[in-house]
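With one protein chain withheld, the remaining protein chains of the complex are depicted in position.
== chain A ==
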Amino acid sequence: MEKFEKVTGIAAPMPLVNIDTDMIIPKGFLKTIKRTGLGVHAFDEMRYDRQGNENPDFVLNKPQYREAQILVVGDNFGCGSSREHAPWALADFGIKVIVSTSFADIFYNNSFKNGMLPIVLPQEQVDMLMKDAEKGSNARMTVDLENQEITTSEGETIKFDVDAFKKHCLLEGLDDIGLTLEKAAAIDTFETQMHQARPWV
């Protein structure tokens, strides 16, 4: 996984609440056996009509937001299915950071595994960032993971929380499986003990 660098980029506003994984990537695109190439289909049913023409009203189709790297979104983003195709599609589109008042658990975890940073903030701060994002491409935000800080286009800073282990993995671009395999001896021991205690498992 690539290391997460400081991001300075365009933020796109998507204030709708409960944006679900079916909206982020409709099931027709789950038939792939690859991880790549889904960016063009991100938000497919909102972004295109049935003939594949762009819907000009959809935020990411507007000229000022086509290069967005940050999404400021409504509450409970990513609810629904466990499909990692949702973060794959957003990451492939070029999204690096998503800010909301809350995320669905599985989507939240999946994002970190794909080098994306989901940030949870109180309503007032999300409202403020939403307003900043609505200004368009002249308004660029900076997200600094190392210092856990967002800087708005006006130069205001907002602190955010992030799990220490997840932060470390993102900054270093670490592969979870490699890390866990370093603990193989502990897993062996646990299995041996469990086989004694619960042999039916």
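One rule holds in what follows: a residue touches a chain if its C-beta (ideal position, glycine included) is under 8 Å from a C-beta of that chain, and two chains touch if they have at least 3 such contacts; residues count from 1.
Please note the rule applied: contacts and distances are computed from a predicted model.
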Report task. Match the chain absent from this complex view to the correct UniProt protein name in "Phosphate transport system permease protein PstA", "PqqD family protein", "3-isopropylmalate dehydratase large subunit" or "Chemotaxis protein CheA". Result -> "3-isopropylmalate dehydratase large subunit"
Query raised in the report: Looking at the whole complex, which of A:5, A:75 or A:134 touches the chain that is not displayed?
Result: A:75
Query raised in the report: So that we can see where the missing chain sits, which residues of chain A does it touch?
Result: 15-18, 20, 22-23, 26-28, 30-35, 45, 50, 74-76, 79-84, 87, 102-106, 109-110, 113-114, 163-165, 176-177, 179-181, 183-184, 186-187, 190-191, 194, 198-201
